[in-house]
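Report on one structure; see the data block that follows.
With one protein chain withheld, the remaining protein chains of the complex are depicted in position.
Labels run A and B following the written order; every chain starts at residue 1.
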Amino acid sequence: MAMTTLAEAVRDTLAQEMRRDESIVVMGHAVGTMGGVFHATEGLLQEFGEDRVIDMPLDEGGVVGAAVGMALYGLRPVAEIQLADFVYPGLDQIISEAAKLRYRSGGQYRCPLVVRIPYGGGVGGGPYQSQSPEAFFTHTPGLVVVAPSTAADAAGLLRTALRGEDPVVLMEPKALYGVAAAAAETADAVADDQFALPFGVAARLRRGDDVTLVAYGAMVHPAQQAAEQAAAHGVEVDVLDLRTLMPFDIGALLESVAKTGRAVLVQEAPRSCGYAAELAAVLAEKAIFHLQAPVLRVTGFDTPFSHAAEHTYVPDSDRVLGAIRAVAEF
Amino acid sequence: MSDDFRLPDIGEGLAEGEIVKWLVAVGDTVVEDQPLVEVMTDKATVEIASPRDGTVEALRAAEGDIVEIGTTILVFGNGAATAPAAESAAVPAPIEEATAVAASVPAHEVPAAPPVTADELEQARQVARAERRAVESSAVDRKPWEAPSIPGGAVAPAARRLAAELDVDVALIPGSGRGGLVTKADVRAFASGETADTPAALRAEPVAEAVAAAPESAPALAPLSAPVIAPGPPAPQVAASTPVTLSTAAPAGDEERVPLRGLRRAIAERMVIATTTVPHYTYVEEADMSEVVALRRQAKPKATDRGLKLTFLPFIIQALVLTLKDHPYLNASLDEEAGVIILKHYYNIGIATHTERGLMVPVVKGADGKDLLDLAAEIARLSEQARAGKIALDHLRGGTFTITSTGNIGGFLATPVINIPEVAILGVTSIRERPVVRNGEIVIRHMVNLCLSCDHRVVDGAVAALFMRDLVGLLEDPKLQLLAGL
Partner (left out) sequence: MSEIQSMLSGDVAEVDRESLALDDAGLARMYEAMSTTRAVDKRSARLHVEGEIGFYVASCGLEAVSVGAGFTLETPDWLFPSHRDLGMYLLRGGSMRAWFDQLFGNVADLTKGRQLPGHASLPAGRFVSVSGRVGAQISQAAGCAMAIKSRRDKACVLTSFGEAASSAADFHAAMNIAARFRVPAVFVCRSARRDIGAGIGGAAPVATRAKAYGVSAARVDGSDVLAVYRAVSEARSTATEGGGPTLIEAVLDEAALFGAGAPAAGDPPSADLDPLARLREYLEQCGIWDAAREDELGARLADRIDEAVAAARAEAKPPAHSLFDDVYGELPWMLQEQRERLVSGEGD
């Protein structure tokens, strides 16, 4: 039996939710007739019609701006940005408008908008199809930012977003779009039209007492591989899949690092001022007397994403394992 | 806070402990600071107290088990625990309007009379605990973003580095920071204090310490220059017990099998290390203790006045310390890895003490600063504590020279084993009246054989001999001690 892929999980969840809630509309460039550049909206136009699955002009600012207007009217728009690299024209409507409408109106207005953003490298996309700009969003008060690492998580997080009242940025790891659900249970989770994952709760994918390894999105998989390799060397790794970047599961993070005293944080985004820096700062503030080694970040480099150097740039299990060893042997 | 209670790090250098006795049972409700369990290490038995209020859901170790530091030994039930990650379904809840914590802890009313009996004292403690809990519980249940409590014995990172530079053992430094944190100031104060201690480098390496391999190029490590703690000498790892064929062989006769546990086991391990890594030899000289015998008789009434028993040990220690001052290589340690012989200018004399559970060596610190009766008092106190199993770890560490005496039992000659990381040990056999030749005549004198075992890496035979000559000289003619140091 073919397992649902991450992209299919997104599509199926959208369809389930759109059947349940008429106010949900999907919009973006090529989401309708083309079914989305990654097929995440395939078939939706046929089922729900062009009033609810809207092909928008190639203008991210317009897509998000119009989505904000729809949300104010009372709809629940799901705006698709074709690639994270193209989100920037829409950044103002996300950061200045969607994220601030509730606050600036004293709670009078809500903006229940979901912006779906395929992100990340490893697909041969070069500098304009591989970026990971999640830090712009996690640094914006008022936005919920989530990053699933599996088909089931994508379904669960998207469903929660569609039932909530906050604007949500859903960072979809495009390298994993084609990856099928790992097991029958997770496939069932996707098929279950009530399966929802709460925001702010990380998943502990592996238990270990020696090192805490934190990752999200596509980086969860090299992280898990590295953890397995580390186990073969006698280093047991606690692997945390954050799932929600903001607000993140600080309880899980602190509990794990208090136990292990050694933390490795993984992101494919450029290193400086990236998301992992926030986790490192939190650990320095709250867990410094539990730390047995410096907190290490395994990250992309402070360069634009290079097509030719893709495999050097994106952290792999070897680099993660190197960091695990470094903290374990400190 | 986790529900799991793990065996805490009781003291550096100790990687495991034996569960001697559980003080709570499954189902008990416990309060913070309540003693949970007695744990024996290779040096002492300690009581471990509860870090929190809660109920005992499960005990994960049995009495007699040897447990590694960090292993879960007890599981708390659902008291003030927060839900573990990935299982809680709660979306962050809206905070209630800020309910002010109780304005102040109610002023502790001074009881009419201070608690006198143990019961009253315990009651007073309970009251204080209850008050504290009242204030704490009026706050919200422990929040997920709260920093985990600073672990006992925690050392500030900068302090740890400073300690390594100053070559002091952080674990011996009392912490004055929050939660007992050891700060840089604490390190400096300790380092300039009188009782400097064995540098970290000379401890027996704890089993769990990983050997630092060169990490792969992780750029983040580059800016850190020095490792935080100097690695110790490559002491042989105390191997996990390999199966010995003896235990599987069929008994050859009536046998009783006593598990090698606790102190006995620790002694066994330590003796193997001492005798296999240190080149021992023993130099024996006899000493005429007649003058000391007479002195002791004179001093006894004074000792009795103070309720003290005066043995020969204080006399020997006084002479010993004076002699060590002139022979510093016998009051030393060898750091092979650093290639350094550390000559110590402080005098902490270990007194080998026989206890029911095995040999313990409490240390009389600063023996050079104590008079005869002080020494007697200290020796009595320490040996009583050791025999009762209540001696603090601090009193079992830091020695620079050890005396082992079987004089009260017997003995003609001994070849004592050096108490590593020291380089010499003085064995004292029993003082007996023997015929000796003085000025061509046979006389009866109180004689004793003093048996000095030395580490030949540091102390050559002639050095030992010179030392013994001086020591014997001070014992045979005690008034020479008055002239020592001039």
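Heads up, the rule we're going with is that contacts are C-beta pairs under 8 Å (C-beta built on N, C-alpha and C of every residue); 3 or more make two chains touch, one makes a residue touch a chain.
Fair warning: this is a prediction, and the values are worked out from it, not measured in the lab.
*Asks:* Where does the absent chain touch, in terms of which shown chains it meets?
*Replies:* Hidden chain, whole complex, touched shown chains: A, B.
*Asks:* May I ask which residue of A:Asp21, A:Asp59 or A:Asp318 touches the chain that does not appear here?
*Replies:* A:Asp59
*Asks:* Thinking of the whole complex, not just what is shown, which of A:Leu101, A:Leu157, A:Ala263 or A:Ala276 touches the missing chain?
*Replies:* That would be A:Leu101, which touches the missing chain.
*Asks:* Please identify, in ascending order, the residues of chain A that touch the omitted chain?
*Replies:* Residues 25, 51-52, 54, 56-57, 59, 61-62, 65-70, 72-75, 77, 89, 92-93, 96-97, 101-110, 141-142, 144, 164-166, 200, 246-247, 250 of chain A touch the chain absent from view.
*Asks:* Extract the touching residues of chain B with respect to the undisplayed chain.
*Replies:* So the residues of chain B touching the missing chain come out as 91-95, 98, 143-145.
Going forward, only the chains that are shown with their structure count from here on.
*Asks:* In the complex formed with chain A, which residues of chain B make contact?
*Replies:* Per the stated touch rule, the residues are 2, 70, 82, 84-86, 88-92, 144-148, 150-151, 154-157, 181, 210-213, 215-218, 220-221, 224, 227.
*Asks:* How about chain A: which of its residues touch chain B in the complex?
*Replies:* Going through chain A, the ones touching chain B are 198-204, 209, 240, 247, 249-252, 254-256, 258-259, 285-291, 294, 296-297, 322-323, 325-326, 328-330.
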